[in-house]
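Every protein chain but one is kept in place in this view of the complex.
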Amino acid sequence: MDAIILQILNGLDKGSAYALIALGLTLIFGTLGVVNFAHGALFMIGAFCAVTLNKILNLSFETVDPSRTDFLGNPMVVKTPYVEGWFGPEVGASIIDWSVPLSILFCIPIMLAVGFIMERGLIKHFYRRPHADQILVTFGLAIVLQELIKHYFGANQIATPAPDVFRGSFDFGAMLGMDPNVIIYPYWRLVYFAFAALVIGGVFAFLQFTTFGMVVRAGMADRETVGLLGINIDKRFTIMFALAAVVAGMAGVMYAPINSPNYHMGMDFLVLSFVVVVVGGMGSLPGAVLAGFLLGILESFASMNEIKSLIPGIDQIIIYLAAIFILLARPRGLMGRKGVMED
Amino acid sequence: MLGLKKKDLTLLGVVAALVIFAPFILNPFPADSAMAQFNAGYPDLMQRFVIFGIFAIGFNILFGLTGYLSFGHAAFLGVGSYSAVWMFKLLSMNVIPAIILAVIISGLFAMLIGFISLRRSGIYFSILTLAFAQMSFNLAYSVLTPITNGETGLQLTLEDPRVLGETATSSGGIPVTNFFGLEMRATETLNLGGWSFQFNAGYYLCALIMMIAFYISIRIFRSPFGLMLRAVKSNQTRLNYTGLNTRPYTLAAFVISGMYAGLAGGLMASMDPLAGAERMQWTASGEVVLMTILGGAGTLIGPVLGAGFIKYFENIFSKINENVLHQWFHALPDGIETPLVWVAEHFVGSGWHLTLGLLFMLVVTFLPGGLVEGGQRIGRLVRRRGESKKATQSTPAE
Partner (left out) sequence: MGILEVKNVGKRFGGLQALGDVNLSVAENSVHAIIGPNGAGKSTLLNCLVGKLIPDTGSVMFDGQSVLGRTPYEINQMGISRVFQTPEIFGDLTVMENMMIPCFARRDGSFKLNGIKAVTSEGEIRDKAEAMLKDMNMLEKRHMHSASMSRGDKRRLEIGMCLAQEPRLLLLDEPTAGMARADTNNTIDLLKQIKEERDITIAIIEHDMHVVFSLADRITVLAQGTPLVEDTPDKIKGHPKVREAYLGESAAAA
């Protein structure tokens, strides 16, 4: 029982990331009808927003402290981050400590801009082109973005820690009244899950309760008819694309402490997120979220030692296997609608 | 002749001539001149040209004819490489059994993957093949380590049995790959004045096989089977209402193109007997897609052109570094030189992939028909110029 709870918990954080990326992919596909292979790159850019802000906050000025000496006997040069200089050591240090959550505010304008430029500058011209062309051009864009990041940040992973208070783990089992030390769970993963739930809830509420969301949902159901009503659907779709970019970016920011960002994380997540979208059903938002969590949890179960000793390597391929079986049994995916992407 | 129409026969002849004289054509600059860095007539580079040519020709049979965009073709290349290296380890260093096994195994593998992936079309098909390739890549890195030797890659050792060959040479080294005794690395050098031309046995074997592969591809394009495949791309509904089940056709095309990829993988291992999982990565799959599109998907010569183009510029761009750039732009004033070098260095050296990505976007956006279409457009433009010139000349006479 405790093992099962532990694996479900472990699956939640990866599942959250899959769900957030898949949600954005589905939004873009459902509204714009575009298959965006560069969506993983948006996730990666988000993670590097966290890295960048962390670096900016750590920018330091140097002062000479005559009261201390280094090992050569010269007066010691002390590096002090500017923020500590401006806000005082206490506040400054905690600003640096909270750089990852702060990065969310930092990433929103950046992702909005990136999303806007991408849609207006490139994707727009591909609405009427075949899906193969859309795949290829966004694939090229993904390579470009990834290589640019590699050029400026290097090929290695960059550790980006979570705030100190969330760095530890807590005994989840004891909270449930089980034996202590059975289910130990890091705080940050729980934060990530809560954050993902909030964002997903926000997106759904936005689509459900605002006029804008209503038009977008109508557009997803039948683009041509909505166009005939005289609603400028294209403009709304641009905003939708930027929104999906923000969702992916925020997912990336918050994921940085769980898995230190590197330049190819986007593509790693993209392939799996596509599988998630296909399993959930192309064009179905609840399907994407459901499949994201299901596959995340499934993956975490497959990486249990008991299962790995039974079927070696299953953790590496379980998602793909599940996807193949689901597609063969239910070609439209778990919650796919009829008539979407059935050429 | 050879069951080909005159136009196709000419094309085949031109390609054959280019391939035979490649050591001359690709080495236009004297060996010690400053321009020698643009030479491409080295055995291993020429081998790469023709091997990737085979890979792209095969990919084009699937994508160019049926329109099914596979993002997992590198998996077949990898499987071919592994099979060939195993043949070198177990049987002998002769490349022929290795190549045959590579083609058979990759064909079987393609049949399995194609059988499942082809149940869906369009974007689903692309994602399914991508997922399968990624799965194979993960497996090769982890569980299948006894077969693939994981991250290190599969290599020959002095303990390999090699039933029909020798475990080690008399001098105690690992034997080299050969074609019935002719060593693949054997190279003749011809020095003519300042030029030095290299003729490599392995290159000519690959070239011969590429010509056969190219010939078969022409026959497929011109055959009723090829017509059916183009019909699949054009209108599946009509084909269904003409009493045809499209799946066997697409599966056959998928398996054939998988076998071409396996052949390329087997040849790669024959030239350099090692195989690694990175050959199966999605970037490698993306590269063959780019080659085909850049050259012109659905055209006969396009994939060969695309493969040559990309491999040539990969080689050149990777060699250029900041110093070379400074030399080039030396004549310019510093105020222009520095930013120019700063921009250019993004795209050269290890920045080659960035160039590749940009190229991808530019080609898909502006030249979806690839180099072949580009050439045709220029041809039309020139012809129209010529005609309008004639027209303007004739008007005053009236």
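So that you can tell them apart, the chains are marked A and B in the order they are listed, and the count of residues begins at 1 in each.
Convention: a contact is a pair of C-beta atoms (placed from the backbone, for glycine too) under 8 Å apart; a residue touches a chain by one contact, two chains touch by 3 or more.
None of the values given here were measured: they were computed from a predicted structure.
With respect to the full assembly, the chain omitted from this view is in touch with B.
Across the entire complex, the residue among B:T10, B:S33 or B:S234 in touch with the chain not shown is B:S234.
Within the set B:P248, B:P339 or B:G386, the residue that contacts the chain not displayed is B:P248. Although one chain is not drawn, the whole complex shows that of B:P146, B:G181 or B:P224 it is B:P224 that touches it.
The chain not shown here touches subunit B at positions 3, 223-225, 227-228, 230-231, 233-235, 237-245, 248-249, 252.
Simple rule for what comes next: only the chains that are shown with their structure count from here on.
Every residue of subunit A that touches subunit B in the complex is listed here, in rising order: 35, 122, 125, 131-133, 135-137, 139-144, 146-148, 151, 267, 271, 274-275, 278, 282, 312-313, 316-317, 320-321, 323-324, 327-328, 331, 341, 343. Contacts from subunit B toward subunit A in the complex involve residues 67, 69, 71, 116, 119-124, 126-128, 130-132, 134-135, 138-139, 141-144, 236, 282-283, 286, 289-290, 293, 346, 351, 353-354, 356-361, 364-365, 368.
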